[in-house]
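Shown below is the structure under consideration.
Yeah, one chain of the complex is gone here, protein chain that is, but the others are all in their spots.
Chain lettering (A and B) follows the sequence in which the chains are written, and residue indices restart at 1 in each chain.
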Amino acid sequence: MDSQRRKFLKMAGLTAVAGMGAPAINMLLKGEVRASETEASTAPALPTKSVKRLGMVVDVNKFGANPGLAQKCVEACHSIHNVPDFRNPDGSIDKKDEVKWIWAEKYEHTFPDASQYKRNVGLEELPVMTFCNHCDDPPCVRACPTQATFKAKDSGIVMMDYHRCIGCRFCMAACPYGARSFNWRDPRPFIKKLNPDFPTRMRGVVEKCTFCAERLAVGKIPACVEATGDTKAMVFGDLNDPNSEISKILASTFTIQRKPFLGTKPSVFYII
Amino acid sequence: MIEKALTGSSKYWAWMAFLAVLVGIGALSYSQQFQYGLGYTGMSRDVSWGLYISQFTFMVGVAAGGVMLVLPYYIHDFKAFHRITILGEFLAIAAVCMCLMFIIADLGQPMRLMNVLLHPTPHSMLFWDMIVLNGYLFLNLLVGWTLVHAEYKSPHRPVPPPKWIKPFIYLSIPWAVSIHTVTAFLYAGLPGRDFWLTAIMAPRFLASAFAAGPSLLVVMALIIKRVTKFDAGQVAIQKLVTIITYAALMNFFFIAMEFFTAFYSNIPGHKATLEYLFWGLDGANSLVPWMRFSMFIGAIAMVMILLPKTRYNEKTLGVACGMLFISLWIDKGLGLVLGGFVPSPTEYITQYYPTAGELAITVGVWAAGFMIVTVLYKIAISVRLNVEN
Partner (left out) sequence: MYDKGKIIPGLIIFLGLFTFPLWYNAGNAGNPPKPEKPAGYQKCVRPVEYMRTSHMVLLNQWRDEVIRGDEREMIMIDGKPYPKKLQAGCMGCHADKKKFCDRCHTYASVKPYCWDCHFPPKEKM
């Protein structure tokens, strides 16, 4: 009810200021954000845009110590979510149609701006798990003209509404992390084994990692985190809860984020 | 009034039939793309926008260029533009129609286009672009049609256009600036795309638009003079050339500024795309010949429109304006959009090559644009010649 009323007020306000241009609307939107923060203010005021801010810590060294773990994570995610596997005739990945939610990337590609001269040789070979950062200030959400991608108010997850996406791919241009994939053609024939419990996508929409929102809803953890077992190679939790495991790791360990200088506030952290 | 477009010489009909064939091939190709998905094109995960969006961006500029006639004629009362201003307004209509067609061709789910209106999203620049483009189309249709209709109604006794149209004409001037500014904002507001993240994107867009649109108009006015009795007048053409000269100089100046900032600061991300476009990056150099050719013919065109000898000769002037238009088309209609995706955010270099079907759709949209402009010009010119005889 509350969100509907807010939506109505927003629309009414929007209509009223339609002729006054962007600055007025911007003020209106900022006002709305503030209002929703006060509503949730049983806890101390949060600097983030959602009640919880779900995030992840990826320990790159643990992936190095467990060969095959990275591939296991990718398989777990992609098989559960019916992510298609496009291959060239020679078996290599078809980079044109490729769809991926999570993948093992080389350090220099996940952190292209941290490519110092003469770095640790071992680092070159380590698989760096790369996926959506679920930014606290996501540029993809800003760019989307239909709110098909949006930030969930409770969890902070950057969600996708595949029914609303018009396939303009503005979000792909806006994402500074290359986390988004487009369905250039019908993906179904390219799904190795269909998981009947999760829908596929249709051609013409953008998709990406959703932190397994559908699994979180039934009390499970994200599939990639589950696949890492008790290696603690990936730790998932609420960054806004100072007592969560992830908050404790972040408070005691040196971690880095991808391109933090862009102001997107990524919710995924890396132990290198 | 529309009946003026339904009678014409055999040349007129041959031209229209030729365009209709191109539109038909484009439509057939589009139906294939509609069935298959956008994988029908050469676009990929790394280069997620291709010819459609780059042509869209360029045509917004051509549409905005019409204001270079409206502004001197209506604000500064520059009488020599009396006959040619309507050509600018009608060109804008065709250009905006092409923009809308390119956008639709580029959508993965075109049937859901109306979601942009169902779920209005003021923080998305694409939402604003839709508003300003459709608004500009409406304004030019209204103004252009009203002006021609006033002449059509009383061919023997010239009447001034109705007074109520004036506010719409004045509104169309800042509106033209807004369409290309908002289109620049599509690119200039994206973090992590260093080539596009520049505050002079909108000024550069406007400069190239104010050169490209009028260049096309000069070429078309010279062609129209040859095939009909309609002469835009030497004063008007030369004034347009002055405008083109200043705008094109500004455009090339802005490009030079981009080079300075990138290369003097020596920041790799800012240099990468310029290197890719003009020298090639890690062996990838598909756009290098295009960009160099663009700069080369752009420079020659500038010399030609600066020298009095070539400027006052209609043949060489037409060639110069045509060359300048092609130069700007390569610069903005190819390099700017396609280059921005190289390298990718994870620093991979993926090159883009349009497919035959994609080219057919693109040519089809251009042909449809030429059809619209031909019909509109046919009407405007027939009405005008009727008045003058």
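Following the convention adopted for this analysis, a residue touches a chain if its C-beta (ideal position, glycine included) is under 8 Å from a C-beta of that chain, and two chains touch if they have at least 3 such contacts.
Model, not experiment: these values are computed from the prediction.
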item: Neighbouring shown chains of the undisplayed chain, as defined at the top; value: A
item: Sole contact to the chain not displayed, among A:Phe150, A:Tyr177, A:Phe211 or A:Phe269; value: A:Phe150
item: Identified contact with the non-displayed chain, of A:Arg169, A:Arg201 or A:Arg258; value: A:Arg201
item: Per the touch definition above, residue among A:Glu75, A:Asp94, A:Asp137 or A:Asp161 touching the missing chain; value: A:Asp161
item: Where the unshown chain meets subunit A, residue by residue; value: 3, 150, 152-155, 159, 161-163, 186, 194, 196-197, 199-202, 217
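Heads up, the rule we're going with is that only the chains that are shown with their structure count from here on.
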item: Distance from the mean Cα position of subunit B to that of subunit A, given in whole angstrom; value: 37
item: Subunit B - residues contacting subunit A, complex; value: 36-39, 42-46, 48-49, 103, 106-110, 112-113, 115-116, 118-128, 130, 186-187, 189-193, 269, 340-341, 344-348, 350
item: Footprint of subunit B on subunit A - complex, ascending; value: 11, 14, 22, 25-26, 29, 95-99, 105, 108-110, 112-113, 130, 139, 142-148, 164-170, 172-178, 181-186, 203-206, 259, 262-264
